[in-house]
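The structure that follows is given in the form of structure tokens.
A single protein chain has been omitted; all remaining protein chains appear in their positions.
We just call them A and B in the order they show up, numbering each chain from 1.
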Amino acid sequence: MATKSKANKPVTVKDVFKNKFTPYTLLNPDGTLNGPAPDLSPEQLQAMHRVMVEARVFDERAVNLQRQGRLGTFAPLSGQEAAQVGSAFALRKTDWLFPSYREHAACALHGQPWLDILKYWGGNEDGSRVPDDVNIFPVAIPIATQIIHAVGAAWAAKIQGKDDATLVFFGDGGTSEGDFHEGLNFAGVFKTATVFLCQNNFYAISLPRESQTSSESIAQKAISYGIEGIQVDGNDVLAMYQMTKEAFDRGRAGEGPTLIEAQTYRYGPHTTADDPTRYRDSAEVDQWKERDPIERLKNYMISQSIWDDGKEEALWEDVRAQMAKVVEDYEALPERPVEEIFKYTFEEMPWHLEEQLAELKDFIAEYGNPNEGHH
Amino acid sequence: MPHLTLIQAVNDALHLAMKHDDRVVVLGEDVGENGGVFRATEGLHDTFGEDRVVDTPLAEGAILGAAIGMAAYGIRPIPEIQFTGFMPMVFDHMVSHASRLRWRTRGRFTCPLVLRAPYGSGIHAPEHHSESHEAYYMHTPGLKVVVPSNPYDAKGLLISAIKDPNPVLFFEPKRIYRAIRQEVPEEIYEIPLGKAAVVNEGTDVTVITFGSMTHMAKEAITRASEQGISAELIDLRTVWPLDIDTISTSVAKTGRCVIVQEAPRAASFSSEILTLIHEKVFDSLQAPVERVAGFDTPMPYYRMENYYLPNANRILAGINNVLNF
Partner (left out) sequence: MAHKTLIQAINEALHLEMKRDERVMIMGEDVGANGGVFRATEGIYNEFGADRAVDTPLAEAGIIGSAIGMAAYGLRPVPEIQFDGFMLPAFDQLVSHAARLRWRTRGRFTCPMTVRVPYGGGIRALEHHSEAPETYYAHTPGFKVVLPSNPYDAKGLLLASIRDPDPVIYFEPKRLYRAFRQDVPEEDYEVPIGKAAVVKEGTDVTVISWGTMVRVSEEAAEKAQEEKGISVELIDLRTLWPLDIDTVIASVQKTGRCVVVHEAPRTVGLGAEIISLINEKALLHLEAPVVRVTGYDVAMPLFRMENYYMPNANRVLQGILKTVQF
């Protein structure tokens, strides 16, 4: 052997990651552009802005209702509007959305009425019955389980020769669950048109992101499944839209799924049952508020001369009236009959549930309604 | 009419269901080219292609989880879990999602899937390959559980299960996959879910069971008849929601009952049947209902599984206990 072989140096993961992920941004915090603007009309930008404002106002109202005992435990989203609205804006009407439990803005944008969202958190199952032409799965409380369902639906679309895509939300904590691994692996193997949208808000209840995984980023986890991965500034609604749209385009073209790590922040607690002052500083919260997603888009629209302070003020006023009506409608909902508990367990009610329903009705007739004064 | 084994009848049902309804998709580990580790899906891959007969990566939770998404989207998935011992991996998806998707969404999304799994013991299998898990799923609201005991029923029940709008667990008693052959019509036919079969009519005692234990019970009642005991044998076929009328009528007639299962006894199928009898026909009972069951231990390794599994002698002893009470 005359030729001298090169030094047999192992290539390690660290070599692969010489270039670290950095969050992709289009819109700077002051509203100036950092790259080519996505192909969105003024009306579309205003529509995005409106849903973000709706979500912010809805959040305030829901938290207040909860504090007054008029709503159950609630998971507020304030601060994460852009990550949700930017990505969900890239959905087509027939696409499927799989939320975790904080995606009120994404769900509203994709067609779930705000009243239904409020119903759900108000302990009313009817809230999960989305309209027939809206494809939003019910809230997934067991962490990360919805990731696999989203893969299944996109896979079914592919089997049926349709180009519907699925968008699934989860948090930084969700990436620790086995279902995250199983879902991304399946999607990679079967090249499903799924966008895995991790809203990395840097805390899973109390646990900070750096204690959740020793990966430098969430985005880099994509590499182990052979799929595309990207890190995006989650408070930048334009970057979120653009990256999600490109991911859907790839997915529909048969190029497989994408993992998007959207870096964002929840201003409030994990849920109304949580006290975030136990695990994070108010200074940190204030820093993030300087990068507020709603302000950022507003500033951009003003700089493009398609928005002004008067319109902004009118919008907030209009949305406040809209949410006041939602709350009014919510509080006017009638009591539902006890059959609701038994219906829908199976398509037809088996004998044992007929018996149990009759038993409960007899009980109420004899002893009165156990639910009175309890809601 | 062809003589088929139970596994051939399952295979036949899958072929027919896939031919009649192009929404039906089979997925699981080794179900494609390999035809399944027990050959339940033999030939499906060649006939229907890899889009409808899918070899998945090894991840039970994802097999069921993906099937849930598929079912909600509008296709009819039939996931296979290779052995019941691996079903705890699917438990979260079964309990938190499949069983209650219709309920949670007020019928907007449904979950018409059939999870097939080779079930039970008696084939000298390794650990975690011989479990009988029906109790977990009976206790979980929203699920149907089916276990056939013969080839004819296996085909008809599987067709019904695939047509059913609810999630169904279709447990296949692997001990009798090839133990018996039976005439099975070539055409498509259904055996309704929720209907038991009275395998043998009798007057002295009712024996209630399902799956491979039906055959043990048959042997036991044959021997009981030699002692002059007339036993009525009920094969439930659908384990939940079960055919309460057939049970109540029979026990009201005989006044005595033996329940047979391979699963551990505590908080099990037999507890529920016993309790239902107690609730429905208490006044007819002439003796405590007897449970002949596996023990409350893990499934022993195969060298001792025959101590664990009910057999004809244990069932016969149970019959004698209730008659001699």
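The rule we apply is simple: contacts are C-beta pairs under 8 Å (C-beta built on N, C-alpha and C of every residue); 3 or more make two chains touch, one makes a residue touch a chain.
This structure is a prediction, so every number in the text was calculated from the model and none was measured.
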Please work out which displayed chains the absent chain touches and list them by label. A, B
Tell me which residue among A:Q46, A:Q160 or A:T213 touches the hidden chain in the full complex. A:T213
Touch with the missing chain holds, among B:D21, B:E50 or B:E279, for B:E279
Among B:G74, B:P141, B:P165 or B:G255, which one is in touch with the chain left out? B:P141
Residues of chain A touching the missing chain are 72-73, 101, 120, 122-125, 139, 141-143, 145, 173-174, 176-179, 204-207, 211-213, 271, 273-274, 278-279, 336, 338, 340-342, 345, 352-353, 356, 360, 363, 366-368, 370-371, 374-375
For chain B, which residues lie in contact with the unshown chain of the complex? 85, 88-89, 91-92, 95-96, 99-100, 103-104, 127-128, 135-136, 138-142, 240, 263-264, 266-272, 274-275, 278-279, 282, 285, 287-291, 295-298
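One rule holds for everything that comes next: only the chains that are shown with their structure count from here on.
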For chain A paired with chain B, centre-to-centre distance based on mean C-alpha positions, whole Å: 39
Looking at the complex, which residues from chain B come into contact with chain A? 25, 51-52, 54, 56-57, 59, 61-62, 65-75, 77, 92-93, 96-97, 100-110, 141-142, 144, 165-166, 194, 241, 244
Quick one: in the complex, what on chain A touches chain B? 96, 98, 125-126, 128-130, 132, 137-138, 141-142, 145, 147-160, 164, 166, 178-179, 182-183, 185-186, 189-190, 343-347, 350-352
